[in-house]
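The chains shown are only part of the set, and none of them has been moved.
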Amino acid sequence: MKILAFGEVMLRYTVPEHMLLEQSDIVRMSTVGTGVNLLGSLSHLGYRTSMITQVPDNSLGKKVVADLRRLGISDEFVGYTGGHLGSFFVELGHGSRPERVTYQDRLSSSFCITDANAYDFESELADADYIHICGIALSLTEKTRDAALKLAKLAHEKGVKVCFDFNYRMSLNEDNSHLMMKKLYQEMLQYADVVFGSKRDLTDLLDYDDAKDADLYAKFTSDYNIDYFAGSSRSSDEHKKYFQGFISHGGELYKSKPREIRILDRIGSGDAFASGVITGLIEDWNFENTLKFAVANSVLTQEALNDTPLFDKEDVFSYLECDGKNELIR
Amino acid sequence: MKILAFGEVMLRYTVPEHMLLEQSDIVRMSTVGTGVNLLGSLSHLGYRTSMITQVPDNSLGKKVVADLRRLGISDEFVGYTGGHLGSFFVELGHGSRPERVTYQDRLSSSFCITDANAYDFESELADADYIHICGIALSLTEKTRDAALKLAKLAHEKGVKVCFDFNYRMSLNEDNSHLMMKKLYQEMLQYADVVFGSKRDLTDLLDYDDAKDADLYAKFTSDYNIDYFAGSSRSSDEHKKYFQGFISHGGELYKSKPREIRILDRIGSGDAFASGVITGLIEDWNFENTLKFAVANSVLTQEALNDTPLFDKEDVFSYLECDGKNELIR
Amino acid sequence: MKILAFGEVMLRYTVPEHMLLEQSDIVRMSTVGTGVNLLGSLSHLGYRTSMITQVPDNSLGKKVVADLRRLGISDEFVGYTGGHLGSFFVELGHGSRPERVTYQDRLSSSFCITDANAYDFESELADADYIHICGIALSLTEKTRDAALKLAKLAHEKGVKVCFDFNYRMSLNEDNSHLMMKKLYQEMLQYADVVFGSKRDLTDLLDYDDAKDADLYAKFTSDYNIDYFAGSSRSSDEHKKYFQGFISHGGELYKSKPREIRILDRIGSGDAFASGVITGLIEDWNFENTLKFAVANSVLTQEALNDTPLFDKEDVFSYLECDGKNELIR
């Protein structure tokens, strides 16, 4: 079982110990990104993974690729070009003080300036079972959206399952119009087998009318001939916070129970959920078990530092077995 | 709008990661003090600020003054004299284990050994709108209390608004008698326009009889001709802790609603509240909004590390807008 | 009052800031072990303590012994032999993500390869009042179990109070059979005055039939002529976690009230409870006060980093006085 991902690799700078950026001259670097988080998780969950991306052709690029390998992700399809890597700063929250993310320029990154032709998608897809494409590529530059669409189309034709994550945020590139983005997403969705997103993606980006979740998702998956549409959401009561997930398939909507969560670092929660769902699909688990697993993987990740989930199947199963009540593992 | 503060600059040594002093050879230094905290906050909230103080004439003094500037506080009125700086150690708490503060000698600090005549208060007050004086100066040495009173009197005469913070702790200088301290505070209060303190300051230090809050505060502000008397307090129910504030003005008592709090580092909570109140007065907000703002500024500060609040108006407003429920800011 | 302990000294490597081992190249070392934790606590509580153990004869051994002294434990009875020290890694938990402990080999440690004859128990016991023996010694090697039994027998004969902690885990040495371990424990229990353990130790290891706690403990203490049998347990309701303790003496069972706990680092909770109980016995407090004290000492320890309790009597009393509600100590 081999899973590819296409997307941008980013450098994350985390301010230590709940401090603000203004309070510390020291930051901790990690190599992240939607594809990195997803594949890092899937490699810990036991699958072969490989990242299709571009990094700077210098000592920073080498460091970042060393980090990919450290996460268990093959670097066979990583190209070295240009000199810039997108990055962001993270200041952790505490209590009601929110976590804060500050982005640096990514439009001039190695990934963003690389032409679709620079990749050899044909051979990269050769022995792949799944390819994951992050919607952010549609927002960045003409080059990244061309490459993403070309890759999706090719994978679709070759029978490699295409997973697509909406990951839509207007702020990524403010030159893009709503109409243009909608069209790009619509094109991409034609090729997609598994889609990750939220109701808001359907109503705000794709202009669906609001409706009951089950109905809306059924219509969406039918319109675009999508096998699985999955996503996660949050809720809270007076004393606690909760995280849960859903999968829509064949017109049916499956929902997990909400699981309590005490967030340490929220970033990457969706990627952790997605890698759990993909694991369920690969292993052919039923929807209840798949959702349980995906939610647990995401809760563990949000209760740990950094974006990338580092839990293997045994970690998640033993967590579920004690219903998250285990305080100490020897 | 320019706000001055007169008071001692102190070195805070924080033991990292919730450890005890005995467990770590590494500490993190920061430059704090009531005046520093207040002005640091007000400079982040958008006002010009300047500290009137004395620091050691050596590389430590230079570091400390660099820190003041880093916080946005002007060093134009900082003098270099002597060689000693007051300091304290902080061991953070966790759960029911309390945060612990251990003071080192401050009576021989540059600030404490400097004579009132060494300052040029006249010119320092020239373009000031507010001057904040910390009551601790009344407790320390004869020189600091002379300087504090001289400065307050002069500011009062020149129409600069005098903010005074009781900040009374017997332990600061055990040679001082209750009577002496009461007289010093009474003299100071004559010059004060805005006073920060608690009920206990009125009953224990000024010997007021206990009474209903509203009545007591009305009597106090009337006795000393004080415009605003403000303070904060804490409460808890079985599951949560809360923080709230009050302002007494013109015989009326205004109270905020309690806001839930999950403390990371409690020190500086009063200074954060005070800077919020002063902001409300400067901006001429109504009491409800002023208290909301001041409480939010203090909650954010207690849910962050270190004494000095580093939040700007947008931070506080966006916090209030989502009622502290935002988990992630991009 | 002088208390000895016999047992293994271990090196603990803690990954900083709630990170996983895979996320950090930096670890914090501390010198721990059941005996170390217990004596470190008792020395902070005001008693003379001394560790009977063996460490490597190299710079690591010297570091570890320096750490013992730092904790207030005398190194007069520490031998230097061999070159290996047992160690383990700790990854702190957060929320529902459990703390994780990963052991390295200890069977080839200096302690495990040292023969009973290498110790001079006779003179080491000369002016001791209590000797604490950790049950782990019975599980490790033939040498450690011989030494432990020899020492217990001798102490018993000389009238030094023998404290024994079950600390039984099958995983410590998988070559040992249930029957063999049971016999070793039965032999040890003959010499013991104060025993720390849990119900499970009685039913699973000693093959007692299940029964009401009070009855079972009464039978156990009577069977082996034990003065005090004590232990701790955990519980939780929907919103909170609790920690409590018991002492069985003279057929009676005394239980503390559960105290709420917010765990930072669970390891060492039993040792902190045990040192509190021993303090109560030394000071001849009644059972209610002894249990209150022991539970508070353990709660404080679990709400701090690292195994070894570093609290003195004043710390624990002031904690109990405010019922754990103090947020800040100056």
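In order of appearance the chains are A, B and C, and numbering begins at 1 in each one.
Please note the rule applied: a residue touches a chain if its C-beta (ideal position, glycine included) is under 8 Å from a C-beta of that chain, and two chains touch if they have at least 3 such contacts.
From a predicted model like this one, the values you see are computed outputs, not experimental measurements.
**Q** Assuming 3 chains are placed, give the number of copies in the entire complex as this structure defines it.
**A** 6
The working rule: only the chains that are shown with their structure count from here on.
**Q** Over half shared numbers or under half: where do the identical copies chain A and chain C land at their interface, same or different?
**A** On the two sides of the chain C and chain A interface, the residue numbers are mostly different, under half being shared.
**Q** Which positions in chain C are in touch with at least two other chains?
**A** Residues 17, 239, 263 of chain C each touch two or more of the other chains.
**Q** Which residues, counting only chain A, touch chain C once they are in their complex?
**A** Its residues touching chain C are 16-17, 30, 70, 239-240, 260-264, 299-300, 303-306, 310, 319, 324-330.
**Q** Which of the residues in chain B end up touching chain C in this complex?
**A** Contacts found on chain B: 17-20, 22-23, 93-101, 103, 169, 171, 234, 236, 239, 263, 266-267.
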